[in-house]
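Apart from one protein chain that is not included, each protein chain of the complex appears where it belongs.
Chain naming follows the written order as A and B, and within any one chain the residues start at number 1.
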Amino acid sequence: MRRVRPIAWYTVLIGLSLVFIAPLVWMLLTAFKTPGEATRVPPTVFPQEPTTSAFDTLMGNDQTPVLRWFLNSVLAATGQALLVLAIASMAAYALARLEFRFKRLIFGMIIATLFIPSFVLIIPNFLIVDRFGMLDTLWALIIPGAAGAFGVFFLRQFFLGLPRELEEAAVLEGANSWQIFTRVVLPLSKPALATLAVISFLTNWNDFIWPIYVLFSPDQFTLPPGLAILQGAYTINYPVIMAGALIASIPVLLLFVVAQRYVIEGVSRSGLKG
Amino acid sequence: MNLQFSRRGLLGLGAGAGGAVLLSACGDSGPNEKVTGGGQNAAPAPTAYTGPNVALAFWNGFTGGDGPFMKKLVDQFNTEHPNIKVSMNTYQWADYYQKVPAAVATGNGPDLGIMHVDNVATNAARGVILPLEDLAKALNFKAEDFSPPVWNAGVYNNTRYAIPLDVHPLGFFYNKTVMEKAGLDPSKPPATDEEYKAALEQMKAKGIQGDWVTPFEFTGSMQFQSLLWQFGGNLFDEQATKALYAEQPGVQALTWMTDHVKNGWSPKNVAQDADLVAFRNGKNAFNWNGIWTINTLKEDKNLQWGVAPLPQIGTQKAAWAGSHQFVQFKQKAKDENKLAAGKVFINWISQHSIEWAKGGQVPARAEIRDSAEFKALPEQAAIGSQIDDLHFLPPKPGIADAMATVVTAINEAVLGRKEPAKALSDGAAKANQLLEQNAKKYGS
Partner (left out) sequence: MAADLAVKEQARTEPRAGGRIRRTGTLTPYLFVLPYFVVFATFVLAPAVYGLWISLHDWDYLLPGKPFVGLDNYKALFDSSSAVFSFFWESMSATGIFTVLSVPLLLTVPLAIALMLNRRFPGRTFFRAVYFAPYVLGVAVIGVLWRFLLDPNLGVVNAILPGAAPWTTALPWAWVTLVGVTVWWTLGFNAVIYLAGLQDIPRELYEAARIDGGGKWAEFRHVTLPGLRPVLLFVTVNTILVSANMFGQSYLITQGAPGTETRTAIMYIAQVGLADYKMGSAAAMSYLLTVGLLLISAIVFRLFREKDAS
């Protein structure tokens, strides 16, 4: 790497960071203001009379079990991420490495559905989910979303880029497809799997249109539809809205901070380049 | 003379002279089988439930400050009725209206719910809700027990589908501190067009843009509707086959709003809710807003404000209002006990709706509106005094689709994209097409 002038370099980096962070910091500060102060013109930066009343409003209501929603969100997002990893990796492996009839047709169909706006699927899927008795259960949030084409597409691409030599060596040692898949391909694919897991988790965590349709009981809600109820109640109470946004965002931000090493650096450490 | 007014005149007359009998006689002819879709709901409507224990699911969109008031009523009902257990679920209204039909279609619908009056006809036509004719009859409800426009808005195809709980009209909110700053008397909010404009001019002279006009549905299109009716106009004809809002009264109403911007009484480009936020911040003096705003403003202990009936800008008094109405949902398997218990619940809540009024509503029931207890709620009572000047949309399925064109027209005009007349006539042309589509779809 070439030498960089540290001062100029960090000025650029920090300047850019402000653009990304400042709105989020503003969200944080607003959550601790009073409703009046939150919309004062000219604005105050730091809360003049810091208060946690916005959080009390969110948490202190037996009609709105925020912690329960939080737990449901974690369960649904984790469940879906795991399911996607399991089924998409198998399918992607077959599509990348094995030969069989209808392979092109199946892959073509999967890719084509990437282009269909998900709205058109909502009503038919609602009826299908009902048929399986999954309405108002977390299964409705875990299973249908795992059918998305992205995971298969993404992993197939990654598998195609893996060097064949290791797999070929395994063949010579008498390994079958399943053994090659689990002992050679998957270990090599940790970074891609981590990336896909994070993306699946985020997508599920932030989805709020589908959960609003399929979940009825407050006990089954995940955070986005749950917080939507609370926020609908306080349209111009910005501290409450921002506090709700914070509760929904902080866990995923933390997840990313922890996972990003695996997601990005893993790629370069995976021995891909032999 | 426009159609809606003549109809309301007729009903007002009828209410005084046995018109209610006429109405219920219409109901006797039975619901139109083809369109109700929901089947009959012929259980006798009892006022007390004596059957086996039942559990009822009650869904609504009371996410705001009103939620706890309803919850308290439900709890009290449950204590007083050991054999009925009502459990209440709350969703955002927009979500609720998408979720409920889907839930009903799959047999997962709740037993009871609340609907805004504009949605009753659509949901009746789609077979989501059940007729409540028998309940109205058993309790001997009459139009004048409520208020004729509210009462009649729950009737679709000569059949009653909804029992009014409340009305929530637009009111005129004024910030006393800002008025004082401009040298206006905060105890005398403007009541006529002249007074209104004089006040705005006086504030402008002091550098205050005193009446922020919002281009959005909340509450710009509600203000427009109020003005339209005040100028003697109407949104649609009574059969909802034609949009009338682009006619002269509509142009007058919308021009009145856009002139605010032109004359510097309102800033340009007011964003969603900015009018109310500015009101709370002491930047805006006047705000036409819904009765639900009472609770929002009461959060600010330091804010000096008042509320009055809408000023009369046009040739007659009129105000926009919504109304929450009770409905019963269609179930996969009919359960007479649940239906009967549900009706007991509706009647009981209706009788106790003074508690509901405290949450920032005007009770639909006249006896409660006239009670001393209601009059003791000054803000609610001020807005409630408009009860005879309220208007509702024609009870036609899909009418909300056509209303969206009004919202767009107002947005375009207030944001200066189009002249008021052009914005309205473009919107009305679209609305006519949508009305025709709906008439075909729902076989009106």
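Simple rule for what comes next: a contact is a pair of C-beta atoms (placed from the backbone, for glycine too) under 8 Å apart; a residue touches a chain by one contact, two chains touch by 3 or more.
Note that the structure is a prediction, hence the values are computed from the model and not measured.
Engineer: Who does the absent chain touch among those shown?
Structural biologist: A, B
Engineer: Among A:Leu58, A:Ala88, A:Leu215 or A:Ile229, which residue is in touch with the absent chain?
Structural biologist: Residue touching the absent chain, from the options given: A:Ala88.
Engineer: Among A:Pro50, A:Gly108 or A:Pro187, which one touches the chain that has been omitted from the display?
Structural biologist: For the chain that is not drawn, the touching residue is A:Gly108.
Engineer: Just checking the interface: what residues of chain A touch the absent partner chain?
Structural biologist: 1, 4, 6, 9-10, 12-13, 16-17, 19-21, 23-24, 26-27, 30, 39, 41-43, 86-88, 90-91, 93-95, 97-100, 103-104, 106-125, 127-128, 143-144, 146-149, 152, 154, 157, 160-161, 164, 167-168, 171, 176-178, 180-181, 191, 195, 199, 202, 205-208, 224, 227-228, 231, 238, 241-242, 245, 248-249, 252-253, 255-257, 260-261, 263-265, 267-268, 272-273
Engineer: Name every residue on chain B in touch with the hidden partner chain.
Structural biologist: 37, 97-98, 101-102, 104-105, 122, 126-128, 212, 215-216, 267-272, 274, 277-278, 281, 283, 398, 400-401, 404, 408, 411-412, 415-418, 423, 430, 433-434, 436-437, 441
Please note the rule applied: only the chains that are shown with their structure count from here on.
Engineer: In whole angstrom, what separates the CA-based centres of chain A and chain B?
Structural biologist: 40
Engineer: Provide the residue numbers of chain B that touch chain A in the complex, in ascending order.
Structural biologist: Per the stated touch rule, the residues are 61, 63-65, 67, 71, 89-93, 95, 98-99, 102-103, 105-106, 108, 273, 276-277, 280-281, 283, 296, 299-300, 302-303.
Engineer: Of all residues in chain A, which touch chain B in the complex?
Structural biologist: For this pair, the touching residues of chain A are 35-36, 39-41, 63, 123, 126-127, 130, 135-136, 212-213, 216-218, 225, 228-230, 232-237.
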